[in-house]
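The complex is shown incomplete by one protein chain, all other protein chains being positioned as in the whole.
Then we have chain A:
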């Protein structure tokens, strides 16, 4: 078989070259190209060309993660430079449109408040080793954590970078040691569980933050996510969040709310993770007159709006309300927690924790729908606001008129969180630390705030309290199968899903009250007139005469 194959291959090659030979007479060898030719476009990577169990660099005992990283970098020579540009490493993002400095390194969120100053705990999810304070070296390639994303054994784990209060560090004791050599030799492309180790647990627990990213997506059925369906398409996160030199498409800091470019040419689109980048800009099969209208809706409605009918599906709840005002209660001088919610998959969730306060959970939630142009405005540590009113941590912009917006689904998070009432700003709270100021262990919010602000040279009036805050999370995962998508009347009806969405006339939802009133009066009036006319004809004296 093989010689035959070789023969045909050779034949093909000759046949392919033959025209070149005759054409290129006198030009051989090919003249050198002017300058360096641009890199060619490759398709998405898959398969792999090397077996990591055979590499000499990995056939050694490793004591620590950074030792593995050194071995990785000895072959993947440029990866460190690439990796250090991405947000998993920098935790920093300058929004080019608003100029705001964003990223976990700076932002305050209305869950566990701030990573800044609490890196000893929070930077467990930094894709690096040992970030516990400002002294972390962002230029040292060996600090990169390759394994958190590329481990395929499921045995790799991370613990906080600093000990924290003894009350907390006890939680992370007694874990089994890791076999770094086995883990290093088993690396592969990231799977859902790799990304999920951090992204499913944002906000301090399973699905707490996003509502559409939970551990249910590790092995989801088709009903939960049609793309990640473990028995079907089985997409890893990177199937959509395409990667180029360790930079991923799809950003929550700069959302592509409208994508009119569609699929692009093969291999060309590495910049977005939009639905359109695979499905194009006319994704619905036209099999009825109404299907035309479905494709028309693309310009006004984000795909997610109809195709993610509810979030926090799959049995894992999300937190919708968080109240820091009740945090700090102790029993016998110690913190405690209360079970109070059993979620769809049978697991219990805490509804109160001394270190965090009260939580409200929700599952199978109908999103909030609003016009959204992809632009978020963050209330950062230096933003002054009116403390008497609720403040949006990330307010979004968008309207029917701006040309970039579509109607998007959101999770709305409401949190009463610590603030500087004197200055009217949010605060950095010092939650994690070995000192006597850290809130987790000492339960003194005033001291924790004073410490957190002082550490970064920020003004603090000394008057702390709590403000009501909102945050908005665009919903984009947990895409349901098409048969579970919304039907027309979910929006085209009174009290439908788009009830609060302004700036658009929606048949079935909207009507002109006056016109309807006049119309009904006209129809009823005509009926009365006809009946009256008929009645007079019946009772008129000369009826029979004609």
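In this section, contacts are C-beta pairs under 8 Å (C-beta built on N, C-alpha and C of every residue); 3 or more make two chains touch, one makes a residue touch a chain; residues count from 1.
We adopt the following convention: contacts and distances are computed from a predicted model.
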item	value
Undisplayed chain, where the name is taken from the UniProt record, one of "Cytochrome B", "Aspartyl/glutamyl-tRNA(Asn/Gln) amidotransferase subunit C", "Lactate utilization protein" or "Amino acid/amide ABC transporter ATP-binding protein 1 (HAAT family)"	"Cytochrome B"
Of A:284, A:377 or A:492, the one touching the omitted chain in the full complex	A:492
From A:75, A:171, A:366 or A:527, residue that would touch the chain that is not displayed	A:527
Contact footprint on chain A, counting only the chain that is left out	288-290, 293, 296-297, 299-300, 400-401, 403, 487-489, 492-494, 503-505, 507-512, 515-516, 518-520, 522-523, 526-527, 530, 533-534, 536-537, 540, 542-546
